[in-house]
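Only a single protein chain was left out; the remaining protein chains are all shown in position.
Labels run A and B following the written order; every chain starts at residue 1.
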Amino acid sequence: MGAARKWLVIAVPYLWLLVFFLVPFFIVFKISFSTTALSIPPYTPVFEFTEGVAGLVDKARQLTLDNYLWLTQDPLYLRSYLSSVWIAFVSTLLTLLIGYPLAYGMARASRSLRPLLVMLVILPFWTSFLIRVYAWIGILRREGLLNQLLTWLGVIDAPLTIINTNTAVYIGIVYSYLPFMVLPLYAALERMDESLIEAAQDLGCTRLQAFWKITFPLSLPGVVAGSMLVFIPAVGEFVIPDLLGGSETLMIGKTLWVEFFSNRDWPVASAVASILLLILVVPIVLFQHQQSRQSEDGR
Amino acid sequence: MNGRWSGFNIVSVVVGFTFLYLPIVLLVIYSFNASRLVTVWGGFSTQWYGEMLRNEALLAAASVTFRVALVSATAATVLGTLAAVALTRFMRFRGRLLFSGMVFAPLVMPEVITGLSLLLLFIAIDLDRTIVTVMLAHTTFSMCFVAVVVQSRLVTFDRSLEEAAQDLGCPPLKAFLTVTLPVIAPAVIAGWMLAFTLSLDDLVIASFTSGSGATTLPMRIYSQVRLGVTPEINAVCTVLIALVTTGVVAASILNKRSMVRRERAERMAFDER
Partner (left out) sequence: MKSLGNIRRSFSPWSDPDARPMIAIRNVTKRFGEFTAVDDLSVDIHAREFFALLGASGCGKSTLLRMLAGFEAPNSGTIVLDGVDLAGIPPHRRPLNMMFQSYALFPHMSVADNVAFGLKQEKMAKGAIAERVGQMLKLVKLDRFAGRKPHQLSGGQRQRVALARALAKQPKVLLLDEPLGALDKKLREETQFELTDLQYDLGLTFVVVTHDQEEAMTMADRIAVMDAGRICQVATPAEVYEAPNSKFVADFIGSINLFDGEVASSQANRTVIAGPDGSVVAEDPIERSPGTSLCFAVRPEKIAVSHEPPAEGTNGIAGEVWDLAYLGDMTIFHVKLASGTVIKASMVNAARSSREVFTYHDRVWLSFSPDAGVVLER
């Protein structure tokens, strides 16, 4: 391809992502150093490029670390971050525990059945996230279907309180993100050569030993990819804690939403977002590294 | 991998799929409930579908959503395909690392961050929040999904097809359009469908980036859901599920049928030899 065409192919998506993905982060970062104000937009200083260098320098002096100080002073924020990471971590582990056997079972299914099973995993992913979370409200409510079923079975006398607790949040995250975990796991397991297991057994391993010593280590790239795909977005999750969680459910996505929409405190919301991004930088870079390595291996 | 399907395998697959599908099935069933109480079965009825169709706010939101999804999916497909070509064809260019980072990061970026940052951008450049800003926002995050889907097809694409076209006298751009694009079309279409449903789905980013008069369907559903479960919302959800499922299943059946036809033809060719 000609040099000009090559340049064009790269530049168009590149510029788009720069303007609509990267630059916004810097704006968030900058506003996180601003002060809240009762104006539109509700923060100062507002940089105007017409003011010249002197004006900009003057305004730059008005930038402040107050918002970050505020985040450390009110324990709400620290607890939100810790609780988000914890909830995301536990949910990722649960998703792995449910997803692994499912992916393993799919990978061992007959060759003709596999495409159908993959399709069945992907299908919920295509249907609305919001709808799938909403579906659980009807199940988990005090007078919901789960309590009805358990009462009818005689397992419980009084209805359980599941909705508006962290348990409901775990269920919601595991449910919504299960396909993200299963697909990379399945991809890793499906590629695996069954004769490796047979060789291990031939050399004296039991089936279980063969699984732990051969299958599991070889599926680790899938485990890592799946876990990242669940953990990273789960940390910043908003819809699930908002709809299924209760007042004691602290998640940073929800805190940010409240700061922004209810308190209209844009600078603090920006500071919250900046710190969240900082927390997620390591896993995101890890994930991105793995993705690009995989896509280059595929060549 | 291809071994015996043990009892444990079967149980885990059945339990896994039950978990995935039961909530959706229940939701669909209860959309046909005659009773206003969502948890008590009051007999079969389609009244909530009628009610849904009379709800003008809901229909307006649906129209906004479809317009946004149509425009943003199309734009995202163009941009995402270009990004995929850039990533697979040009292994070395200035800022490639940053570029691939910007393509992969939105896949996992928490929506609240993407939404907030885009909103602050629109305010900084003094762009009024309308349906257009939602389209811009959706294009941005769904183009990355398109890029990933198309890229995974492009890496397995035999470059010599394009070289053959050039060798036979076809200039590079025309070779891409007449040979490469038709061959990778299924992936591009899948990317478009993915972008469309992602846009159809999105609540968080739309909430940040839309202004008054541009309320999308998920935003409308969300504001009603917060007030509680209603059969009417179940009906809306059922319609959406049916739409998307039909689309996806139809696409995959078409795909499968062409594959079967292809396999049969290959076997025929082999026998003739």
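Going forward, a contact is a pair of C-beta atoms (placed from the backbone, for glycine too) under 8 Å apart; a residue touches a chain by one contact, two chains touch by 3 or more.
Worth saying up front: this structure is predicted, and the values here are computed from it rather than measured.
Student: Of the chains that are displayed, which are in contact with the missing one across the whole complex?
Tutor: B
Student: Out of B:42, B:95 or B:182, point to the residue that touches the absent chain in the complete complex.
Tutor: B:182
Student: With the missing chain put back, one of B:10, B:53, B:98 or B:164 would touch it. Which one?
Tutor: Of the listed residues, the one touching the omitted chain is B:164.
Student: Tell me which stretches of subunit B touch the chain missing from the display.
Tutor: With respect to the unshown chain, the touching residues of subunit B are 158, 160-161, 163-172, 175, 179, 182-183, 262, 265-266, 268-270, 272-273.
By definition in this document, only the chains that are shown with their structure count from here on.
Student: How far is the middle of subunit A from the middle of subunit B, if each middle is the mean of its Cα atoms, in Å?
Tutor: Inter-chain centre distance comes to 17 Å.
Student: Applying the document's contact rule, which stretches of subunit A touch subunit B when the two form their complex?
Tutor: 1-2, 5-6, 9-10, 12-14, 16-25, 27-28, 31, 41, 98-99, 101-102, 104-111, 115, 117, 119-124, 126-132, 134-139, 141, 143-145, 148, 175, 178-179, 182, 189-194, 197, 228-229, 232-233, 235-239, 242-243, 253, 256-257, 260-261, 266, 269-270, 273, 276-277, 280, 283-285, 287-288, 291-292, 295, 298-299
Student: Which part of subunit B faces subunit A closely enough to touch in the complex?
Tutor: Listed in rising order, the residues are 1-6, 8-13, 15-17, 19-21, 23-24, 26-27, 30, 38-39, 79-80, 82-83, 85-90, 93, 95, 98-114, 116-118, 120-121, 123-124, 136-137, 139-140, 143, 147-148, 151-152, 155-156, 172-173, 194, 197, 200-201, 203-204, 207-208, 218, 221-222, 225-226, 229, 233-234, 237, 240-241, 244-245, 248-249, 252, 256.
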